[in-house]
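Mind looking over this structure? Questions follow.
What you see is the complex with one protein chain gone and the rest in place.
Showing subunit A:
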Amino acid sequence: MTILTNKADKIDRLAELTQSSETVAGSSLWREAFRRMRSSKMAIIGAAIIAAFVLVAIVGPMLAPHGPTAQNWRSEVFPNQGKFVGMRGENWFGLDHLGRDMFSRWLVGARQTLLVGVVSMLIGLIVGALVGVLSGAAATLGGKVGRRVDTVIMRFTDIMLSLPSLLLAVSIAAVLGQSLTTVMIAVGVVQIPIFARLLRGSMLVQGGADYVLAAKAVGIRRKRIVLTQILPNSLSPVIVQATLSLATAIIEAAALSYLGLGNPDPAVPEWGVMLSQAQRFFDNEPMMAAYPAIGIIITALGFTLLGESMREALDPKLRG
């Protein structure tokens, strides 16, 4: 008995000792991931590219020296004869086939491209995440009925996944008609099954973890287990995928525009549309295609770099 009390005393004293270093703020995993990202070159380059892109998208149209649709130099360009105007002091990126200022069009187009990328990614992320949570929660905690619900949902997403993404997008665009909204919806819908499957798979892994069992043993309600235990731990692959899919969305939107299913309104230039217009004159004036193409490539690279470094930062195995 005295031994026990001695031990208790020792523990108390130890507790007091450690208590002296009061106000030790714990660092959550999110905070640690952020700290790791700050020290990663890849993340910084990616973030810098994205920041530059967003800046261009926001202030670009205001800085544009000329109207993006004004055919001010129509008389100087003769596409039929292969006569184009390249870079010059007045028009930094030269003129397009209708005599419009390419630089102004490029700046204004950045905003459209960002809009298409973000909105379609959000459509895919939100709808996909909802489907994924439903399916994942049903599979992990729903018992027999839940597993059946999960199977039905997953077979449905499998069907969506098995269709080639561009074909799916083209069909949606064909049904809804030509507009910018159509492009966003079409590109977004293609992303839905990817997000749904990813989140569901991640939740399934976490659902089998000991801490979920512990939460069940403590008596926490199932809805709360999903929301506070399983979901926060399943999100990191989805966040990474969201970043990466911004790049894909921009490229897919460009592809749709290139195929002529994009925004038909000539008043709003978009990099994909510009690329598709430049195609006809590629032999005579390749630079006309190069500007929007370089814009798309660099932006996609920025998002990919950030996404990849986020994947590394959020990987719990690299914690430390």
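Here is the rule we use: contacts are C-beta pairs under 8 Å (C-beta built on N, C-alpha and C of every residue); 3 or more make two chains touch, one makes a residue touch a chain; residues count from 1.
Keep in mind that, in the parts below, contacts and distances are computed from a predicted model.
The protein name that UniProt records for the chain not on display, among "MucB/RseB", "Dipeptide ABC transporter ATP-binding protein", "2-oxoglutarate ferredoxin oxidoreductase subunit beta" or "Inner-membrane translocator", is "Dipeptide ABC transporter ATP-binding protein".
The chain not shown here is touched by just one of A:A215, A:L261, A:A278 or A:L305, and that residue is A:A215. Interface note for the absent chain: among A:G86, A:P232 or A:P286, the touching residue is A:P232. Listed here are the subunit A residues that touch the chain not shown: 4, 7-8, 11-12, 14-15, 18-19, 21-30, 209-211, 213-221, 224, 228-229, 232-233, 316, 319.
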